[in-house]
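Removed: one protein chain of the complex. Kept in place: all other protein chains.
Letters A, B and C mark the chains in the order given here, with residues in each chain numbered from 1 onward.
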Amino acid sequence: MANLQVSLGKIQFSNPILTASGTFGTGEEFSPFLDLNHLGGIVTKAVTREPRAGNPHPRIAETSAGMLNSIGLANVGVDRFIAEKLPFLKGLKCRVIVNVAGKTIDEFAEVIRRIESAGGMDGYEINVSCPNVKEGGMAFGTNPDVTAEITKKARQVTDKFLTVKLTPNVTSITEIAIAAENNGADALTVINTLVGMAVDIRSRKPKLATITGGLSGPAIKPVALAKVFQVAGAVKIPVIASGGIMNVKDVIEFLITGASAVQIGTANFVNPKISEKLVDDLDSYCEEHQINSIEEIIGTLKLND
Amino acid sequence: MANLQVSLGKIQFSNPILTASGTFGTGEEFSPFLDLNHLGGIVTKAVTREPRAGNPHPRIAETSAGMLNSIGLANVGVDRFIAEKLPFLKGLKCRVIVNVAGKTIDEFAEVIRRIESAGGMDGYEINVSCPNVKEGGMAFGTNPDVTAEITKKARQVTDKFLTVKLTPNVTSITEIAIAAENNGADALTVINTLVGMAVDIRSRKPKLATITGGLSGPAIKPVALAKVFQVAGAVKIPVIASGGIMNVKDVIEFLITGASAVQIGTANFVNPKISEKLVDDLDSYCEEHQINSIEEIIGTLKLND
Amino acid sequence: MRANTDTTIRLATGKILAAFSVTEDIKKIRISHRQTAECALPGQFINIKTSDSLFPLLRRPFSINRTNPAQGWFEILFRVVGAGTNALAQLKIDSDIDFVGPLGNSFSLPDKSQNSVLVAGGLGIAPLEFLAQKLTEEKLSAHLFWGNQSSEAFSYQKQFSRLNLKTFFATDDGSLGFRGNVVTLLERELAALKDENICIYACGPNPMLRALQNFAAAKNLTCQVSLETMMACGFGACMGCNVEKADGSGYFYVCQDGPVFDIKEIRIYG
Partner (left out) sequence: MRANTDTTIRLATGKILAAFSVTEDIKKIRISHRQTAECALPGQFINIKTSDSLFPLLRRPFSINRTNPAQGWFEILFRVVGAGTNALAQLKIDSDIDFVGPLGNSFSLPDKSQNSVLVAGGLGIAPLEFLAQKLTEEKLSAHLFWGNQSSEAFSYQKQFSRLNLKTFFATDDGSLGFRGNVVTLLERELAALKDENICIYACGPNPMLRALQNFAAAKNLTCQVSLETMMACGFGACMGCNVEKADGSGYFYVCQDGPVFDIKEIRIYG
């Protein structure tokens, strides 16, 4: 057994394999398939102050090596989250990070505050990068000042681990990254989905009711790697990678490029056991390559001959 | 035979199938495979004032349903282009658009001016979106003021058809699109490649010598469609689509979404006959669906039930 | 609808025992997997990884069409339309097949006094055949109304001989049975049935389901319907498979709240 533990500043994960928000429910949905406690951590589906029904049907479409979604942050709202989901999540031994979204700048901190009063979780992921909502979401995450303010207000209500999830749909992701770092983020999650679209040529309608949606899956892995490379080079806080990770080679690619942990998203739909399998595969990879601690390979990209 | 002719303002193409810059050489390379005159048009590899050797090896890598390239505008320079390539291109009956790049704002107009003095071609595509060069390229195309100035200067040296090729690597592509439109562009080409990266985990080196490169192929089609949708809704001039087009269904998707013509890129490497085949397939599609003129379907996306 | 009481959803590997061509583009695959054969209920489905590669990326859902618990296999019935079904059609006998299931809720069986009427449009026959199998096992008879674009798929009717079914066929072109759509046929024949205590079970394309919804509302008939939507996960995690509640109060999720719904409770999309 290699040492798979990774330390992201104030928080440690037993291994770098987390699950990505919105692709793993609150974990419970995956209990039939795997032992959640083997994972490094779970990131929950986005929680907002009010319950949200989400966007109209149809919400998903498949593309080449990818998928589009326009779920639109459907969730039961923070109060029911606390009542119905928190007890289960508190029983887990793996890390649990709550993904938090909001329509207004203040809503993010408010959601965190309520969860904190209910005992809190291991950390929070600030989702300023959802492309599927009209108010808030990506509109916040493309603006460094707004990102800064949301981060600062969230920082005021919790001492827990705080990661800000960045959108790739910007001219300069490093500018947003630095705004989050300077305002108290402990880490950055890179990246959320790319804005994409598909058309059904028979009906001549967009395949999503919202016209455009968020592109995820292996198709976006090269973009995610480039963004992780750029962000890791621009900030001092750790980076958590998300985007197209399907197998252990992908995990290693992101770690080498500078990510301290990774999130498994779309792959959970393709193989609901994949996140746990990746922990095992990572261990085997380390054994095979005589890597004692997974931290040895983080950020080891070789740039010159 | 359906009428495949499309009119893009001051220029008409016998059909909407063009080839994308950098994926079709100067056309001559594809003569063994197809009759160039059957195409709507050819867009040449980028031409710069000085010859350019391009970037170091390795320059290409494959990704899931996509490829990365960092060619870096390798070309013989405008003078040799005029001496060696123009005579062949002038002999063609299809439209020929010259893709033009530059390190400085003035270089674009200078390249066009020299080609115009040599008799000119049917039109020019201003490449302010190449992610693979340190100077110019995407740095220009992410800035609306610079895009505006380059377009304006190009407009001063030619009355021919002028399309500005936009990068998707921006927060607001419509802002750049409008800058080009307001300064004399006759059309917009949407999109150039996305910035992406890949890592060889054995050597721990980036798969491209330049670390990041441009992502193309079916993986990016959803992003291209979303950008075409956004740009077509924001400007009055026609849009030429580029990004992940592999088959006739893809062509139809882009036309419905609002493109007046399309460019075939990476697909030329997969099947060197594909561009000509798409002209035939488009004709068959129209016959089957009782479409008399291909212009009938442009921009017919249905947004409400 | 009956809630799924057997909570054991599995990521399973079955083996392909046999593959049949019903017509040129309609195929049937027999999959050996004892637990699924034993515990699956009519209306439930499985979510199949049709290819090892990234193309297609997502699983594809298929209704359980028939089970043989004694021999430990079940079957699915599908039409070859795109990448996923093409890949499925190419799988060879004896090869492994990777699926998640059984998923979703199931049809509520009628009580003994009720008369079951099954209404299928095209491949909508898939889950209804499994229901007919259960009804036959319970010594209940049923009427099947099956509509298709042409008579082609009806070579399939010999499959029904083992079931306790009275069949009525409709084709768009009248090449077999009634000429016109299956709901019109149902309307006509139902008068003859002279029996108000009926329970309709339906599966088919949305235009058919909408017609049925209107008909059932007008006649005040109970109707359970199995729906299809795009799905990513199949087990309630992605929130991708929403259908609008009839009262406009939000959404059901087809993979979890369905695929079987009371036709009164849902809005049926174009």
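Annotations for the structure displayed:
Basically, contacts are C-beta pairs under 8 Å (C-beta built on N, C-alpha and C of every residue); 3 or more make two chains touch, one makes a residue touch a chain.
Values in this document were obtained by computation on a predicted structure and should not be read as measured data.
Checked against the full complex, the one of B:Glu29, B:Glu50, B:Glu84 or B:Asp159 touching the unshown chain is B:Glu29.
Between the chain not shown and the residues A:Thr19, A:Thr48, A:Ser64 or A:Thr266, the one that touches is A:Ser64.
Here one chain is not drawn; of B:Val6, B:Met67, B:Ala148 or B:Leu166, the residue touching it is B:Met67.
Interface note: of B:Gly120, B:Gly141, B:Gly217 or B:Pro238, the residue touching the hidden chain in the full complex is B:Gly217. Taking the whole complex into account, chain B touches the unshown chain at residues 22-25, 29-30, 32-33, 45, 53-54, 56-62, 64-67, 69, 71, 74, 217-218, 246, 266, 268-273. Residues 53-55 of chain C touch the missing chain (whole complex, contact as defined above).
Contacts to the hidden chain, counted on chain A, fall at residues 64-65, 305.
The rule we apply is simple: only the chains that are shown with their structure count from here on.
Here the chain at the heart of the shown protein, by mean C-alpha position, is A.
The chain with its CA mean position farthest from that of chain C is B. Averaged C-alpha coordinates give centres for chain A and chain C that are 36 Å from one another. Multi-chain contact residues of chain C (touching two or more other chains) are listed as 54-55.
Across the assembly, chain B contributes 64-65 as residues in contact with two or more other chains.
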